[in-house]
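What you see is the complex with one protein chain gone and the rest in place.
Up next is chain A:
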Amino acid sequence: MKRIVITGQGTINALGRDVPETLEAMREGRCGISDLEFQDVERLSIRIGAQVKGYEPEETFNRQQIALYDRFTQFTLIAARQAITQSGLTFSGELATRSGVVLGTSGGGMNTLDENYRSVYEDGKNRVHPFVVPKLMNNAAASHVSMEWNLKGPSFTVATACASSNHAMGQAMQMIRAGMADVMVTGGAEAMLCFGGIKAWEGLRVMSRDACRPFSANRNGMVQGEGSAMFVFEEYEHAKARGADILAEVVGFAMTSDAADIVMPSKQGASRAIAGAMRDACMNPEEVCYINAHGTGTAANDKTECAAVADAFGHHADELMISSTKSMHGHLIGGTGAVELLACIMALRDGVIAPTIGYEDPDPECALDVVPNVARDVKIDAVLSNAFAFGGLNAVLALRAH
């Protein structure tokens, strides 16, 4: 089996316009959550989110591109450019045919849907822009990455709600491992912060009105974020032969289904995914020093996740660190696992464990070391990244320092 390493990373999210800015915010425990700004926000009862503020598409894209690129596509292209530039790869000839894109997103072109529904339903217009379909479609971002970088191998989009990114990156990893591709550009993106996007979530009554406080006894729900993180996954020998700077190695992946409930999480399903990722990575539980938690800040997720970690790790659960960076960058839904992988790579490369901010009161049902409020300097070699989606679909990645 081939080995897989990461040779590039890029992002845009509420914490920063690139990886260094984002990691600095995570180290400092800065919060990217603030008042939402978009049309009709005054009709919402939930008015906070981790929004990419002050973003002007015109600074990066021309008029024709903006006509074709939904916000989630723009975020994806920005993150992919950073990642591929860092990798130093150019795609032509055989490498182009052996390289592809797997993107995780849940909502796809949500802003495009929202704007055009408003236009035809509320404003009563009978004509829409000709590019509505190619702009809103879920695979638009993956396709534009493939076009911009000449990636001619397997490319597609994975949509498994909050686990989309982890499922996508797991697919990318398995394709390289199996020899189907040499390089996969992968990660996730989401841009759901629009009136319809938040209104839909309001209905479920799981959103917080004031803050995201994962694992804290006084947590009262999730807070949405937006943005993208993209990575270059590369076959190890390929990366080594060209002397690439290797950021980390992706060593394991597992996915499970709860087969139980459309919204309530299951300890068993999550625990099986965690144990499966370690098994796939040939990693002993005692080797895992840090887990980037799913940690949504809902009552149900956080206690179930802690129970799953206790179940999968036994006594070692008390030794490891587990933090939820959603407290800072919000829940990017289909893009969240990708932004969270940045924190995992920072832990492995820089020995900095990103904190769970907003932590105020211990919860006996979440009695693990959640790295409260302040980042920690610890040299570590192995991490996991959890993602547990609505629909009971779980995906866990395992990484090692390189």
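In this text, contacts are C-beta pairs under 8 Å (C-beta built on N, C-alpha and C of every residue); 3 or more make two chains touch, one makes a residue touch a chain; residues count from 1.
Please note the rule applied: contacts and distances are computed from a predicted model.
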- [ ] Using the UniProt record as the reference, specify the protein name of the hidden chain from among "XdhC family protein", "Branched-chain amino acid ABC transporter permease", "Cation/acetate symporter" or "Acyl carrier protein AcpXL".
- [x] "Acyl carrier protein AcpXL"
Open item on the list: Touching the hidden chain in the complete assembly: which of A:P134, A:G221, A:G334 or A:P355 does that?
Closed with: A:G221
Open item on the list: I'm checking contacts with the chain that's been left out. Which of A:G54, A:G93, A:G124 or A:G203 qualifies?
Closed with: A:G203
Task: Touch criterion as defined above, residue of A:L44, A:A96, A:A299 or A:A401 at the omitted chain - done: A:A299
- [ ] Identify the residues of chain A touching the omitted chain, counting contacts across the whole complex.
- [x] 45, 203-206, 208, 219-221, 262-264, 298-300
